[in-house]
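Only one protein chain is missing; all other protein chains are in place.
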Amino acid sequence: MNSEPADPATISDAVSADPKAPRPVRVATGDEHPVTSPLSVHDMTVAYHRKPVLWDVDFDAPAGSLIGMIGPNGAGKSTLLKAALDLIPKASGRVMVFGKPYRQQRHLVGYVPQRESVDWDFPVNALDVVAMGLYRRIGWCRMVSRRHKQSAMQALEQVGMADFAKRQISQLSGGQQQRVFLARALVQDASLYLMDEPFAGVDASTETAIVNILQTLRTAGKTVLVVHHDLHTVRDYFDQVILLNMRIVAHGPTDEIFTPDNLKKTYGGRLTLLDRAAHAIARQGET
Amino acid sequence: MDWTSLDTWIVITGVLSAMSCALVGNFLVLRKMSMMGDAISHAVLPGLAIAFLISSSRGSITMFIGAAIAGLITALFTQWIHKFGKVEESAAMGVTFTALFAIGLILIVRGADKVDLDPGCVLYGAIELVPLDTITFLSLTLPRAVWILGSVMLINILFTLVLYKELRLTCFDPALATTLGINANVMHYVTMTLVAITTVASFESVGSILVIAMLIVPASAAHLLTNRYGLMLAMSMIFAAVSAVLGHISAITVPTWLGFADTSTAGMIAVVAGLLFTCTMFFAPHQGILSKVWHRLRLSLRIASEDILGKLYRLEESTSDQPTLAQSAVFPANKWISRLARADLARTRKITRENNTYRLTEQGRFLAMQLVRSHRLWETYVAKHFDLEVDHLHDSAERTEHYITQTMQQDMIEELSHVKTDPHGKKIPDQPSSEDSIVDPKQKGGQA
Partner (left out) sequence: MPRPRIFLCLLTLTLFAWPSSVVMASDISSIQDTSMSLPSWDMLLRVLLLKDYNTRVVMFGTMSLGLAAGVIGTMMLLRKRALMGDALSHATLPGIGLAFIVMVQFGGTGKYLPGLLLGASLSGALGLACIMTIRRWTRLKEDAALGIVLSVFFGLGVAILGIIQKMQTGQASGLQSFIYGKTAAMLAQDAKMIAVVALFTVGICGLMFKELKLLCFDATYAQSQGWPILRLDAIIMALIIIVTVIGLQAVGLILMIALLVIPPAAARFWTERLFPMILISAGIGAASGFAGAAFSALLPRLPAGAIIVVVASFIFAMSLLFGTARGIVHRLIDHTNLSRKVAQQNLLRALYERSEGSRSLSKQNLSPIASATSSSFKRLLIARSWSPRKLRRTIRHAISQQLVRSRQDNRYSLTRNGLAEARRVVRNHRLWELYLIHHADIAPSHVDRGADELEHILGPSMVDELLGLLAVKHPELAVPPSPHAINSRSAIGIAGKYRPKTGSSKRT
């Protein structure tokens, strides 16, 4: 509807008038969403039963970076990934992958869901699960050929799981299951990887192995976005971070953004007004 | 339709069995085990059959014992297969009850020579024959089924009243109940036994379909109507009674309208319950589909109206010459909701319209100021706390402004240490406290 044009002069006045908000105001110049960005999320709001759980998320993932998404429980980290992947509906906003809508670019995106999201008693073995990453490429109604199985096997080797290819998946340890999921994403040979808590409940050696793989991916020019919640390892693992708590608190290079101040803002409880607005929206939608 | 005393007894029997089932059904629905009702009402068949074959009569006590055992076995086997076989629970239930039902069916067919029981009777019951079989007890001559169903209903009511809060807790949170010393498992099996007994009591008169329908449908409908546990129990029983009465009436009337003879009462009771449920689903005050759609419509109308008010206000702010004018071309003309909103605003005298030109009234300006105030406060708030470009603020506020209450405005003002302008440099309108404070925004600092 009507756009309120931004006038740089008045904006800086307005902001400096408020001593409590000394943050520099970046003025949009129109090219803040570069076409080449592997993942750019524009003004995305996501609601569950009309109640917003993510407010106005807006960021661009720089190409070839290893990005950690950090925030407290219930901050909406997994929700962000799922909404970006069109798995849950967005209340507003849009998501671009390499400058095009996600629906046209699915082949460029590899997704690693949370380990708890599937039934590990399912009658398949590790190799079958990894081969699922190739199904889209194989196409409708075609069989999984020997060649496909070989590339699935290579992905398993990459994650150090070749010896377990024939194991039923419930006989694997948590870390091994996570590696299988990782291999399934690797076999897609995507350019952008979205991973939902790949380090949850895995042992130390698996964690090291996964981190090594992630770093290899980055070296190969891929972009990896990882939902993470171990604050101790953030500096070692990621070169970019997104701090999230219902809204993006800060995002950018780890050295600049991962500061005690920002962390306090992220973990210092939710903004009560945000919560109340969310409740108001949910309530008014109901009755 | 000629109503006889026969029909009265049929209705009484139907009401009694429907109400007994509905009461225990509440616990099934609340514990998300509705299909257990289906399973048990099928699986009591072998219990019944064995009881028949042993006693060679339709003696009630053996029947109840047989059914209770069969019901317990269903619940236990389902649990065991689930636990030891690692089979998913609903599948375990499917395996258990179909196997038991099949065995029951074979037994009944084998025993059919001895006992007057056939599979059809189990399914639809023989409610039409109920009044013919009477028993005199305490000098009262009532149909046998009425005696039985009456006592089962009493047992169910007593059970519910005695264990009122325990049942509520186990339905709500079994784990918590267990930590508080109420064994949720024991409650589960007790409830299942009760379901089985109720099933058997209702079986011979109304048949198994009606049992399943009455276990699940009234409780589900009541669940859509109320959030209160006690009320839900009561409503489900009323619902069941109403379905039973209407069900019998429609069984003897509805087919005749279409030129057919009358039909099975049990079937029609289930159909009526289904229709009542459908009505509830659509027309329930809060949970109903229509109410949801209606509220959504009203909400979008309100949002559209508020957008119009806000737009007029901003136009007043920016145009220095002839104030408060807006051609209708400014608004999305093709959107019916926007047209509806404009008509509604004109009707309630918030805007005036002359020759396709709109103008805010005093009242309208009052509301518009509130709205723009919410909008700009929200922008400022978002700018402070979010990592968002300034030119993205507007969209966020556009979505949220409609939901911001006065107290939230106040809290924002305080948190933002009484800012006067938004991040774009626009003036945040003051809180219009009374009629005389409403002035033309141009005179009161709209030039920022």
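By letter and in written order, the chains are A and B; residue numbering begins at 1 in each of them.
Definition applied: contacts are C-beta pairs under 8 Å (C-beta built on N, C-alpha and C of every residue); 3 or more make two chains touch, one makes a residue touch a chain.
It should be emphasised that the depicted structure is a prediction, and the values quoted were computed from it without experimental measurement.
Asks: Thinking of the complex as a whole, which visible chains are touched by the chain that is not shown?
Replies: So, taking every chain into account, the missing one touches A, B.
Asks: Using the definition of touch stated at the top, determine which of B:Ile10, B:Ala251, B:Ile404 or B:Ile428 touches the missing chain.
Replies: Of the listed residues, the one touching the omitted chain is B:Ala251.
Asks: Looking beyond the chains shown, say which of B:Ala75, B:Ile182, B:Ala273 or B:Met408 touches the absent one.
Replies: Candidates B:Ala75, B:Ile182, B:Ala273 or B:Met408; residue touching the omitted chain: B:Ala273.
Asks: For the chain left off this view, which of B:Ser17, B:Ser205, B:Ser264 or B:Ser338 is in contact with it?
Replies: Answering carefully, the residue with contact to the hidden chain is B:Ser264.
Asks: Would you indicate which residue among B:Leu6, B:Leu76 or B:Ile106 is in contact with the undisplayed chain?
Replies: Only one listed residue reaches the unshown chain, and that is B:Ile106.
Asks: Could you please point out the subunit A residues that touch the chain left off the display?
Replies: 82, 85-87, 103, 106, 109, 111, 113, 117-119, 122-125, 128-129, 132, 135-136, 138, 140-144, 160, 163-164, 168, 171-176, 184, 201-205
Asks: For review purposes, identify every residue of subunit B that touches the missing chain, sorted by number.
Replies: Output for subunit B: 29, 32-35, 37-38, 42, 53, 81, 84-88, 90-95, 98-99, 101-103, 105-107, 109-111, 113-114, 119-120, 123-124, 207, 209-210, 212-213, 215-217, 220, 223-224, 251, 255, 260-264, 266-271, 273-274, 277, 281, 287, 289, 292.
Here, only the chains that are shown with their structure count from here on.
Asks: Could you grab the centroid distance between subunit A and subunit B? Build each centroid from C-alpha atoms only and quote it in angstrom.
Replies: That pair's centroid distance is 36 Å.
Asks: Spell out the part of subunit B that touches subunit A in their complex, as residue ranges.
Replies: It is residues 86, 286, 292, 295-296, 299, 307, 311, 314, 380-392, 394-396, 398-400, 402-405, 408, 411-412, 415-417, 419-426, 448 of subunit B that touch subunit A.
Asks: In the complex formed with subunit B, which residues of subunit A make contact?
Replies: 1-7, 10-11, 13-15, 17-21, 23, 25-28, 32, 42-43, 45, 55-56, 58-59, 91-92, 121, 247-251, 265, 271-274, 276-277, 280-281, 284-287
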